[in-house]
Every structure is written in C-alpha cells, then in structure tokens.
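Removed from the display is one protein chain of the complex; every other protein chain stays in position.
Per-chain numbering from 1; labels A and B assigned in written order.
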Amino acid sequence: MNGDEAIAYAVKQCDVDVVAAYPITPQTIIVEKFSEYVANGEVQTEYVCTESEHSAITACLAAGAVGARTFTASASAGLALMHEMLFVTSGARVPVVLAVANRALSAPINIHGDQSDSMAERDSGWIHIYAENAQEAYDSIIQAFKIAEDVNVSLPIFIGVDGFTISHTLERVDTLTDADVREFVGERHYPTVLTHEGKTVPFKLDPANPLTMGPIALQNYYYEFKRQQEEAMKNAYKKIQEINNEYAKLSGRNYGNGLIDTYKLDDAEIAIVVIGSTAGTLKDIVDQLRTKNIKAGILRIRTFRPFPAEELKNALLNVKAIAVMDKSMSPGGLGAALFNEVRNALYDAKQRPIVVNYIFGLGGRDSSPSELHKIYDDLYRIAQSGQPEKTVTYFGLRE
Amino acid sequence: MSKEKNWKEISLAAVPSKSSVSFLTGDWKTYMPNHALEKCVKCLTCAILCPEGAIRFNPEHGQVEFNFSFCKGCGICANECPAKAIAMKIPEEEE
Partner (left out) sequence: MSTQEWKFTAKDIIAKPDLFLPGHRACAGCGPATVLRLILKATRGPTIVTQATGCMEIVGSIYPYTSWALPWIHTAFENAAANASGIEAALKIMRKKGKIKDEHVDVIALAGDGGTYDIGLQALSGAVERGHDFLFILYDNEGYMNTGIQRSSSTPIGASTTTSPAGTAIPGKLEKKKPITEIMLAHDLEYAATATPYYWKDLITKVRKGLEVKGPAFLHVFAPCPRGWRSEPSKTMEYSKLAVESCVFPIWEAINGKRQLSTPSKVISLAPQKKKPVKAYLEGQGRFRHLFTPKNTHIVDEIQQATDERWQKLLQQCTSTNP
C-alpha cells in the first residue's frame, strides 16, 4: 500500500471515535480510504466532512474535549488554514492526531512535496514526528495515539510524510493484527483537573462534572500555562523513546531511539542531517562511500518537536563536517529551520563541527542519488580543509 | 503576584478552579436600587431581566430580595418595574 493508505489503515485499527477532515492533495487518499471504511461499516467512527480545515481541526479539538479519540489529516494550504487552531489545540491540551502529507505552500501554487507547510508550524506546541517511509508512517500513527494521550503528555501530535514520495508511492507495509493494535493503544485515559466546584475530575466535558475549557488567562496566568506545555514536551521526550521500545517488542521494528535514527554514524567524519524519505536514498550513497573508505553517515531527525538536542550532540560528537538538509526555506533568515536547530544544538559541543545548510527539494524538485552524492563530496572537501565554503547552498537550483 | 499559584500548582489547560460567585461586582455601582416593598406586586420582572441574577424571590419571606454583592446599579429593574416600586439612588456615605 502507499503511505496514505497505510495511515488510513492504522487509524482504522486504533478505534478512533471521531475523524473530521477536509480533502487536500496529497493527503486526500487518507480521507478517501477512511470514508470507505466508514461506508462499509468497518469502523465505529463518526466521520465529519467539514467545510474547511479550520473546522476539521476545531471539530477534532472539541470532540477530544468531550473525551473522544480523534484524527485528522491535512497538507500545505490546509495546514496553514489550521494554523490558529493548532496553537489552540496544544494550549487546550487535547491530544488530536494529525497526519500531514507534506506539500509546498503557495504562491506559486504547487501540489508537490516539501516541508514548508509543517516547518511553518514549528512553534505551534505540537509534537512533530516525521516518517521515512510508508511502513514507518503506519507504525508512527499507532504510536502517536499512545504518545499524545499519555496523561503526562496530553498534547496533539502530527506525523509528517513526504508528499507523493511517501503518500503516493506503493511499498510493502507489514501490519499488525487489529487485536494487537487495540491492546497496544488501549483506551483513552484522561488527566485530572480541579474544577470550580472543588472536585477533582477527568479532564473532559461531562455534564456530571461541569468544567470550563478555554477561558481567558491574562498577564497573571498565561505564562504559567505556557510553561506547563514545555513540561509536557519534556514528558513527551521520554514517552516517545519508551513507546518506540515498547512497539519494537510488539512489531520487531524500531526507529532509532524514537527521536533520532542514525546510519553508520558511529565512526563517521562527515554526515548529513535530514528529515523524512531522503534518508532512505542517502543510505545507498553512504554504502557506496564506505566501499571507498570514506567515513560518511546519516542522522535522520524523526522527532523534530520535542527537539532531540542532547541525542544529536552525542551522536555527532566526532563528526567534522555536517550538512543539514532542509526541505523548506526561511526567506531572509540564516538558513532554514532544521539547520538553525542543529547548529544551535551543536554550539555547546566541545569540538564544534562545521555545519552547513542545503536547501533542497522545494516544490517537489527531484534530487537524484548522483546529485545527492555531491553533498558528501562537498563535506569531504570541507572536512579536509577545515573551512566551510558556503553556509547556505540552494541545492538543485538553476543558477 | 505572590498570592497567585505557580505553574506546577495550577490545573491543566487553564481549567478555572473558582466560581465567579466568589468575585463580587457590587462595588462597581454608583446608583443603588431602593425597593419599596409596599408597592411591589411580586411580578418578578426585575428578577428576570436583571443581567446579574442579583434579584431573587425568597419564598420564606414571600418577598423579592436584592443581592447587593453583585448588583452593578444598572437600573434595569427600576426602569422595567410595572409598579414603580424601585428607585435608583446614590447611597449615602456611611462614616
């Protein structure tokens, strides 16, 4: 199945109560497939075909506030339309699961894959996990419910998959049995809160235990609630690793430590840091380089929020030159989002490596293995000379 | 600021822990309703139309009662009273 179908199948197995969504390429297959499950009575899910992504995420948030397990999917302009509600959902501490089939943002309008859409939501307070392939997309959705709904996390989460490269490409996907998934994910649990009636009750809208959600908190309290969200992210940091291990026991599959996934990095002198499907292509290149005794490696960031700064620092301890590949841009900035994050994390390293940025793949621009090979060639030269040549390279652009 | 709780002590997601009935708005008012019991026809129009819910009917005393802890002195009750039993007055200062 393709990545979108794998996601829909995982959602089906997770016994989701409410799915509210609005179609957008390249996510559409997810909601189409899920609609089929609903139409054929294969799921016990209320499917709400909203009139916009804004209402889709709102309906998920509100359903989640009542206590339901909820899912939605989006991409590009749709995710941008959700922008306001992404912040509201994380602030409201409702564990919605969202699949993002990453796609370029307008203008010019473009339906193909890059990560401009989700990188623009960097500070939305969501947990950001990116899959490398359809198998990981399937596995990550199952994990996502368990991470988000953990009572000490209680945060929304998105699973990003590269538009078309993962969403539309057929791959072999091994699935778990429905029973195994049900048991692994379990029922939704709720954190407890103290209400205005002086009762400590589950955090959900229940006429038996009235509580107020979404009030106004002014200068005297707003900041404290934001600090609570940071703590939830710290809890998520541990939880993602625990669940990665737990899932490995069930499925035999794990993705690094859940936060980062490395390839031949232990003795690497040059390395590429990347998010998503490109890591797969790079593995072949690294294998070729290794036959020539070039110590190349890969660090794939699986979890972008909470950002695995310590893991990254330790994993890149002995690397001399690093290329960070960003499938998004920050016009006018010094490099793009992932580069900023990685170079920032390495600032405290004892031996600070040279870190350069490659912007690539915008609007679905293809990068062939032979082209990608050139990045390692650049890194090799930089490592030898000890001098960075260019901080930001627009890779694959006609100059 | 010192009385306010820190981030570890407050409930998740800003769920309020107090009912607004502990937030008194009675000191907002300039004018105070003066209720002439002998004129009152107990139609309850005042109690129904009050934006604050500050007027009640006490079945024990069989009378309409004002809760001045919440009354903001808007004067809707006086304006709407069909029996003209309510007059808005500036309260005399108590020394």
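Note that a contact is a pair of C-beta atoms (placed from the backbone, for glycine too) under 8 Å apart; a residue touches a chain by one contact, two chains touch by 3 or more.
If you're wondering where the values come from, they're calculated on a predicted model, not measured in any experiment.
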| item | value |
| --- | --- |
| Visible chains in contact with the missing one | A, B |
| Options A:I7, A:V31, A:C60 or A:A232, residue touching the unrepresented chain | A:C60 |
| Candidates A:M1, A:V18, A:L176 or A:I243 - the one touching the absent chain | A:V18 |
| Subunit A residues that touch the omitted chain in the full complex | 17-18, 20, 44-46, 48-52, 54-55, 58-68, 70, 84-85, 88, 92, 187, 196, 205-218, 221 |
| Residue numbers in subunit B that touch the chain omitted from display | 10, 14, 16-25, 28-29, 43-45, 47-54, 56-57, 67, 69-70, 72-76, 78-80, 88 |
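The working rule: only the chains that are shown with their structure count from here on.
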| item | value |
| --- | --- |
| Complex contacts: residues of subunit A adjacent to subunit B | 91-93, 154, 191, 193-197, 203, 211-215, 217, 220-221, 224-225, 227-228, 231 |
| Subunit B - residues contacting subunit A, complex | 1, 4-7, 10-19 |
